[in-house]
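Note that this complex is displayed minus one protein chain, with the remaining chains in position.
Per-chain residue numbering starts at 1, and chain names A, B and C are given in the order in which the chains are listed.
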Amino acid sequence: MDVDQETKTLVAPLQFLLNWARGHSMWPLTFGTACCAIEMMSVGCARYDTERFGIFFRNSPRAADCMIVAGTINLKMAPRVRLLYDQMSSPKYVIAMGSCAVSGGPFADGYNVVQGVDEILPVDVYVPGCPPRPEALMNALLMIMERNSAGIASAAEHQTAGQSAGRPAT
Amino acid sequence: MSLLKVLLGVVVIVAVVLLNTVVVMWCERKWAGHLQSRLGPMRTGWHGALQPFADALKLLGKEDLMPADADHVLFLVAPVLAYMPSILIYSATPWMEQFTGYSFDVGIFMVFAVAALFPVAILVAGWASHNKYSVIGGFRAAAQQISYEVPMILAVLGVIMLAGSMKLSTIVEAQASVWNIVTQPFAFMLFFIGMLAELNRTPFDMPEAESELVAGYMTEYSSMRFAMFFLAEYTNVFTWSLFATLLFFGGWGGPLPAVLGFVWLFLKTYAMVFLIIWVRWALPRLRIDQLMEFGWKVLIPAALLNVFFTAFGILTNLAVLVALQVALLAGFVWLVGRLGKQAGAGATTPAPTEVAP
Amino acid sequence: MIGIAKGMATIFGRMIRPAVTELYPYVKRQLPERARMSFSMARDESGQAQCSACMLCERSCPDTAIFIESEKRADSPRRVLTKFTIDLGRCMYCGLCVEQCTSDGLHHTGDFENNVTERSGTMLVLYEVEPGSLGLAPELCESTPAELSEVVATFGTTHRDEEAGS
Partner (left out) sequence: MTTPAPEVAGGQVFEGVSGVFDVGPLGRGSIPSAATKPTRLVGVLSELKDGRGFTHLSLLTAAERPAETAGLKMVYAVKRDVDSTLAMLTVTLDEGALRVPTIAGLWSGAAPLEREVFDLFGVVFTGHPNLRRIVLRDDFEGHPLRKEFPMPPAGVTTERVAWALASHGDDGPALAPETSDPAHSVSLPYPTVTEEAEAPGDPVLHSERLVLNMGPQHPSMHGVLHLWLALEGEQIIAADATHGYLHRCLEKLCESRSYRACTAMVDRSDYVSGFHTELAFLSAVEELAEIEVPRKAQYLRVLMGELARLTSHHTWFAACGLDLGAYTPFLFAFRDREAVLDFFEEITGGRMMFNYFRPGGVKDDLPPGAAERLRTCLEGIPASIDGFEALLTTNEIFRNRTCGVGVIAPDTIRDFGVTGPMARASRVDVDLRRDEPYAAYADFDVSVPLGECGDTFDRYAVRIAEMRESVRLALQALEGMPEGDFVSPGVPRALKPPAGAAYRRVESPRGELGVYLESDGTAQPWRLKIRSPAFSNLHVTPAVLPGGRLGDLIAIMGSVDVVMGEIDR
C-alpha cells in the first residue's frame, strides 16, 4: 500500500467529518456598514431565524468563519475591512452582499468608493440586490455550507492555490 | 480502591460531564429560540441535536491564531486553565448515593475552592491576549467573580448549618424529608444570583459583554482554544445547576426507587438549566459598577442576615425558620424593586402633551 | 423584581405559542406583484423580445447597469434587439427602467435567488439571439441624433453622456 493511499484511507473519514461539520455550522462575523446591514440583522430575526442551520453571528473576527460584507466599502474603510479579514482564522469565506459590495452599485462612480469588495478580498458568493432580501442572504450562507459539505475549497484557498478567483483580471 | 477503578471513574465522569455540556449547549440554543418565537437549530440531526458537535468539530478544523504581541505561554495556558476547574470540580460531586467521586468531608468547600480558579483563567486570558477589550473583560471577570463568591458561600452556610455537615452526600440526605428550597428560599435566591454572576451570564455577563467588549476575554481566541472557553462556560452551567439541585432541591431524592435517583437528579438539574436560560434571555445587562454595588452593598449584607436568621430558626423550630426566610425574601424583593425605582425617580413615561403651535 | 418577572412571563408566553419562523428554503414566500427583485423580458407570439431597442432604459439607468445590443433592420427603420443584459450586481432596483419602458417589455419579478459565485454571473441576460441570425443587417445600432435628443430631454444628460462626450 503506497503512502498516498494510506493517507487517504486515514484522512478520508476525518475529512468527511470535517466537511460535515463545516456544512452544518457557520458563524458569520457581524460586519455591516450600510443599508444591507439592516437586512443582515433581519436574517437573525424570528421570521428567518438562521440559527436553524447553525448560522450564529459572532462579534469577534477570531471566532468567525464568514464575513458578510454588507454595504458600501469606501477608501477609508477598505484597510479596516482587509484587517478584519486577516484577523479571521482559516478556512474563511466572504459574502459580498448587495450591489455596493458586489460592484460599488449606485455609488460605483464616486470618488471614495471601492468598486466591489472583490478588489480587496476573495469573494465566495455574490448576492445581488439593493438590498437583497434576507432570504437571499440566507441562500448565500447555505450555498457556502453546501459547498463545504461537498468539500469545495473557499475562494481564499483558490487564490492561494494560484487559481483565478473573484473578479478575473481585466 | 484500585487504580483501575479510579481511572474508570474518571473516564465515566468526564464522559458524562462532556455529554451533558453538549446537551446544555443544545438546550440553550433550542430553548432560547423558542422563548423568542423562533425555532433554534433544526437541520443538524433531530431538531439540531448534533449542532454542538458540528460547531466543535468545525472549530477543531480551524486555523489556530495567536496575536503577535500576545504573551505566548499564558495565551496557550489560559484555555486549559479555564477548562480544568470545570472538570476538577466533579471529583467531589456525588451523583447518587452509591456513586460519588471522592466523598470529601468538606466537599462543598472543595467545590468553591476549585470554582475560584475560573476567574484566574479569565484574567490570564484577558491579560495574555494583548487586546484592550480582553484586558477590560478579564479585570471585570476577576472583580465580579471574587465579589459574588462571598454571598454565594454565605448563602450556602445556611444549608450547611441545617445539614450539620459540609459533606455533599450528607447535605442531600438531610433533605430526605423536606427540601432546602422550602426551608431556605432566601438562601436559594442569593445562591442563584451569585451563580449567574459566577457563570458570567446575563444580567452579569460583563466580562464578555458583546456589545461593549466585542467578546471580552475571548476576543482574540480562535479555533479550539475558543471552543475550550465555550465548553468551560457550558460545563459550568451544568455544574452549578447540579449543585443548586444538590444543595436546595434534594439531589437524587424522589418517589422513584433509589436506584433511579439519577433520573431525578438530571430532571431537576435541567429544570435549573432552563431557569438560567430563561433568565438570560429575558434580561438586559447591568453596568459593572452597579454590579459591584449590588454585590457588596446588597447581597453580602443580605447573606449575612440569612446566616443569622437561619441560625435563629434552627435554634427555635422549622416553622419559624420558614417564616423568617419568607419574610427575608419578601423584604429583598421589595428592596430590589425600590433600588430600580430610586434610580428611575427622575423619569416616567411621558404623557403625550399637546402644545399649541 | 416585579419588572423582571413581567419580562420573564412575557417571553415564556412566546415559548408556549408557535414560532413565527418561515421555513425558508423549504417554503418560499410568494412576493407581491410590485416587488422589485429581478427582471424579465416579455416575449411576443413569435418568441421575440417585446422591445424596440429604444435605449431609454439604458440611458435612464442611474447605475449604468443595462447593456443593450441591437441590429438595424435592412428593410425598415425599426431596430431589433439582439442582446439585453442587466448587471444585477450593479443595479439598485429603483425601477426607473421598467417605468419608462415604451413597449411594456421590461418587467420586475419577485425572483430573489440570484446568488452566484463568480462576479460575471451577476450579468443577467434577459434576451439573446445570435447577431445576424434574424436575417437582418449586422450593422450595430446607434441611436439617431433625434432620438438621442429626445432621451436627453427626458432624462437629462447622464454622467455616461459626459463620459462619452469628453
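Structural remarks
Quick note on the criterion: a contact is a pair of C-beta atoms (placed from the backbone, for glycine too) under 8 Å apart; a residue touches a chain by one contact, two chains touch by 3 or more.
Since this is a predicted model, take the numbers as computed values, not measurements.
Taking every chain of the complex into account, the absent chain touches A, B, C. Touching the chain that is not shown, out of A:A21, A:A34 or A:I95: A:A34 (per the contact rule at the top). Within the complete assembly, B:I136 is the residue of B:I136, B:L199, B:M218 or B:A232 that touches the hidden chain. In the complete complex, the residue from A:I120, A:L137 or A:A156 that touches the missing chain is A:I120. Residues 35-38, 132, 136, 202-203, 205-206, 209-212, 214, 281-290, 336-337, 339-341, 343-355, 357 are the ones on subunit B that touch the missing chain.
Against the chain not shown here, subunit C presents residues 1-4, 6-7, 9-11, 14, 20, 31-36, 60, 62, 92-96, 99-100, 108, 152-159, 162-163. Against the chain not displayed here, subunit A makes contact via residues 30-35, 37-39, 41-42, 44-47, 59, 71-72, 74-80, 82, 84, 100, 106-115, 119-120, 130-131, 133, 167, 170.
The definition used in the following text is that only the chains that are shown with their structure count from here on.
Arrangement of the chains shown, judged by which pairs touch: all-to-all, with no pair of chains left without contact. Distance between Cα centroids is largest for the pairing of subunit A with B.
Central chain (C-alpha centroid nearest the global protein C-alpha centroid): A. For the interfaces B-C and A-B, the C-beta contact count is higher for A-B. Mean C-alpha position of subunit B lies 55 Å from that of subunit C.
For the pair subunit A and subunit B, the distance between C-alpha centroids works out to 35 Å. The set of subunit C residues that touch two or more partner chains comprises 19-21.
Looking at subunit A, residues 46, 49, 52 sit in touch with two or more other chains. Note for the complex: subunit C touches subunit A at residues 19-25, 28-29, 37, 62-64, 87-93, 112-122, 159.
Note for the complex: subunit C touches subunit B at residues 1-4, 7-8, 10-12, 14-15, 17, 19-21.
Contacts from subunit A toward subunit C in the complex involve residues 46-49, 52, 99, 102-106, 108-109, 116, 118, 123-130, 132-133, 135-136, 138-140, 142-143, 155, 166-168.
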